[in-house]
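Here's a structure for you.
Apart from one protein chain that is not included, each protein chain of the complex appears where it belongs.
Order of writing sets the chain letters: A, B and C. Residues in each chain are counted from 1.
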Amino acid sequence: MRAAVLHGIHDLRVEELAAPEPDPRQVLLRIRRAGICGSDIHYFEDGRVGSFVVTAPFILGHEVTGEVAAMGEGVDGLCLGQRVVVNPARQCGQCDYCRSGRGNLCRRVRMLGSASTKPPTNGGFCQYLAIGAEQCFPIGPEIDDETAAMMEPFAVALHAAHRAGSLAGKRVLVTGGGPIGLLAIIVARTYGAATVALSDPVENRRAMAAKVGADAVLDPTAAGFSDEVARLTGDGFDVMFEASGSPPAVRQAFEVIRRGGTLVQIGSIAQPEIALPVNQLMVREIQFVGSFRYGNVFEEGVRLLAAGRVDLRPLVSDVFPLAQAPQALVVACQRDRVVKVQIDLN
Amino acid sequence: MRAAVLHGIHDLRVEELAAPEPDPRQVLLRIRRAGICGSDIHYFEDGRVGSFVVTAPFILGHEVTGEVAAMGEGVDGLCLGQRVVVNPARQCGQCDYCRSGRGNLCRRVRMLGSASTKPPTNGGFCQYLAIGAEQCFPIGPEIDDETAAMMEPFAVALHAAHRAGSLAGKRVLVTGGGPIGLLAIIVARTYGAATVALSDPVENRRAMAAKVGADAVLDPTAAGFSDEVARLTGDGFDVMFEASGSPPAVRQAFEVIRRGGTLVQIGSIAQPEIALPVNQLMVREIQFVGSFRYGNVFEEGVRLLAAGRVDLRPLVSDVFPLAQAPQALVVACQRDRVVKVQIDLN
Amino acid sequence: MRAAVLHGIHDLRVEELAAPEPDPRQVLLRIRRAGICGSDIHYFEDGRVGSFVVTAPFILGHEVTGEVAAMGEGVDGLCLGQRVVVNPARQCGQCDYCRSGRGNLCRRVRMLGSASTKPPTNGGFCQYLAIGAEQCFPIGPEIDDETAAMMEPFAVALHAAHRAGSLAGKRVLVTGGGPIGLLAIIVARTYGAATVALSDPVENRRAMAAKVGADAVLDPTAAGFSDEVARLTGDGFDVMFEASGSPPAVRQAFEVIRRGGTLVQIGSIAQPEIALPVNQLMVREIQFVGSFRYGNVFEEGVRLLAAGRVDLRPLVSDVFPLAQAPQALVVACQRDRVVKVQIDLN
Partner (left out) sequence: MRAAVLHGIHDLRVEELAAPEPDPRQVLLRIRRAGICGSDIHYFEDGRVGSFVVTAPFILGHEVTGEVAAMGEGVDGLCLGQRVVVNPARQCGQCDYCRSGRGNLCRRVRMLGSASTKPPTNGGFCQYLAIGAEQCFPIGPEIDDETAAMMEPFAVALHAAHRAGSLAGKRVLVTGGGPIGLLAIIVARTYGAATVALSDPVENRRAMAAKVGADAVLDPTAAGFSDEVARLTGDGFDVMFEASGSPPAVRQAFEVIRRGGTLVQIGSIAQPEIALPVNQLMVREIQFVGSFRYGNVFEEGVRLLAAGRVDLRPLVSDVFPLAQAPQALVVACQRDRVVKVQIDLN
């Protein structure tokens, strides 16, 4: 099979490899579409994501959709040809975190297309992928490949929404208009937020946010920012999704959030520490909560997509065939210009 | 001022009365629009609502919107001419229920247009109403009178949604397609339910439900009902709003709800008792929860209406001037034909 | 090995059987102590538990503690000789219920010592038991065998407490003073209830309840019952655990529970239906919630036992050696006289 293998910084090669075989309880997927995530870009640009360093060549990619091409023993609930979306994180299913519904915190989780293991775990920028049947969620023809390959980042936003508690009728601010921030806007709208604003210093992103449903877009560096917040919310936002990973955005959150409000951190932060006004958190009873990947939201996401409750296609800005995976990565690196770049394997 | 006073069964008279004066912390509202609720109909048809019997003439009506015409001492946050929606339930603000955010359970609550007190408490089918300033919520021109007078029943549906926990991504069934059931459909859609179905034996109501956003409409007396539930949900509905008050609907709930699902009782039930399969509630870990009137949802409702997140106007089927209030009540009694009948006082 | 095999109604035989072998990811436990549960009694007395009918001989028992005697492949976190308590319910770990932390609702769950499968699944009234390593929770010497074999019913009470929401500072009533009701009293005290009362018409059980920590004991058939509830609670109980399975107790709950209060159904109910005042549930916003077996509470229970937070030994009223298992079952049937009967296998 053909696969896009990362050999080093800026060294992605499309190669011929042997297709994997499914183990018991696994299926073999023929990949149809795959999206490029920020972590793929980090591996490609920096050879690492945080402390996970690329020490051996591996196949990138974990935002995938495909169809069942073969099944190992003991698989039920799936059949040949079934199209599926994929949860790329395999949880142990047995530890205290998994048993209590917080499998995303499982210490034995194993992620597709990741250098967190040694050797790295292969991902899905390839024609065939062997994966646990329980990581696959069936979809019907009403969900196209483009949308289906957005399920994984959509799951990040859905999980963050649940971490925030209810968004119903709330005033919501998203900071950072990259793919996850835009998806947070879409989810906040879908889940009933009465006001959804985006704050981002980059004009392109603000325009994109307005396009996917933000009621207001703010430039956090502009003079009238605080007045605009007051005009929109009175006493501040009920809920904030911090999707930029930028220290000034995290700090600013404590100024624009309402007493009793909730700040959800989704964006990865490169800096080891950020100076924060903790006394404000105390006297205003703020909840500052982390949101990491996704819990059990894939079936929920499929239901929303199947019912047409959300449209994720405006976020797909560029599509390349597998043979042009290296170019796709280069384009994906231009973050202020593109939103989501996908690889088409059909 | 002119007012529609109930003197007895089917005896509603439009009379000239002295306008009230606002006490300290009260405002005098000039009523602009008022809706007819099921309890108004009960008083008109039966002379009672449950144990509340009409023992003296009083002004009906509690679904009102108006503008501030005068202010008592100590009112802040409002000004003359301000249009408002009204929470007709005045809570004490000091008891354990009020302090813990459950003022709808306050034992000292006093309701507009109700025979729960002796003498009855006058309501809002009249030109001027004196009411606590804290019961008034300002609205802007983006909310018209027709919509504003729907705020009270909308609040019932919003409160029920919060009693259900999150609806985000859930499969929801509403039983009973009267005004509250239709509003529950609208709220479930707005708050992110992935599937919203209505079940009602009356065809007109099913048609109306489809019009306001139900994804599916079911006849609970039809042969294929169970198959249709299975087709829509697999394992059953996550959340049910029982808005019919009909014993068969309550009982059927235990068949169509999923393990771990939530059944919210909104509809009043005339029968003193209903036989229920309690062991099913236990082994399937169902939550069966009551929802009574509304908690603190008026500002939330105003935000949703102001942002255009919901359109309540399709529910208003008939409008009469105050002089024709008796006719309005007669029409409102035809429950299978009309949805919401309003009285226009402008 | 020796095992107590149920052949039919009142026909329990202690026989010599081949010891099982552990499969991969299983351990072989040498059972040290086992308790007799209500379902064991039902199988013994009636040949069935609800719809689960005994169609072939099987080993009873699911309240067990033992030590690891052998390990299958792929077991980590356990070692030979390790004493453990056992979750007798094996969940699939992969379905939506399991992934969302509600594994007790898993449709593929398999229970020790149960006729829910065909053929029945053997239980733990025997010397050796092969069981999933993930169903075993290590304990230290500070937890004796007598206490360890109480972990399973203790888990039922812990799970019910979580289903109730917080008990901290609450006024709690338990109806039914059998083993589960007594454990609910202990858990309510341990988890901070300010008042814990028991209601049971049987005097022996009231006395036992007072012994294990009930602040008040009530006879629900006595004339002064309502006055006593008012004296204890003012407006009614915040939380009720219905552990009797008796229809009058379920009905009485709606009279003694406070507005906004929570009624948790733990006891199995033989009657298919109970007539309930559903309108009261609505206007008083009661939560009526089922509690089935136990979720992820075994580690929590071990922590409480290891720290000496609870003392479960007063509930063990009789202990028999395995050879006298038939006599143990006969004694366990005298429910008003005994609390928990155990079988000692050391």
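We adopt the following convention: a residue touches a chain if its C-beta (ideal position, glycine included) is under 8 Å from a C-beta of that chain, and two chains touch if they have at least 3 such contacts.
If you're wondering where the values come from, they're calculated on a predicted model, not measured in any experiment.
Summary of contacts with the chain left out: across A:9, A:79, A:222 or A:278, the touching residue is A:278. Within the whole complex, the absent chain has one touching residue among B:103, B:192, B:260 or B:277, and that is B:103. The chain not shown here is touched by just one of C:41, C:85, C:148 or C:161, and that residue is C:161. When you scan A:214, A:286, A:304 or A:325 for touch with the missing chain, the hit is A:286. Only one of the listed residues, C:211, C:231 or C:309, touches the absent chain: C:309.
By the touch rule set out above, subunit C reaches the unshown chain at residues 158, 161-162, 166-169, 171, 190-192, 194-195, 215, 297, 300-301, 303-304, 306-307, 309. Residues 97, 102, 104-105, 107, 163, 250, 259-260, 265-269, 271-279, 281-292 are the ones on subunit A that touch the missing chain. Against the chain not shown here, subunit B presents residues 93-94, 96, 98-103, 134, 295-296, 299.
The criterion applied here is as follows: only the chains that are shown with their structure count from here on.
Although subunit B and subunit C carry the same sequence, what matters here is overlap: shared residue numbers make up over half of all numbers found at their interface.
Inter-chain spacing, taken between the CA centroids of subunit A and subunit C, is 42 Å. In terms of their C-alpha centroids, the spacing between subunit B and subunit C amounts to 43 Å. None of the residues of subunit B touches two or more other chains.
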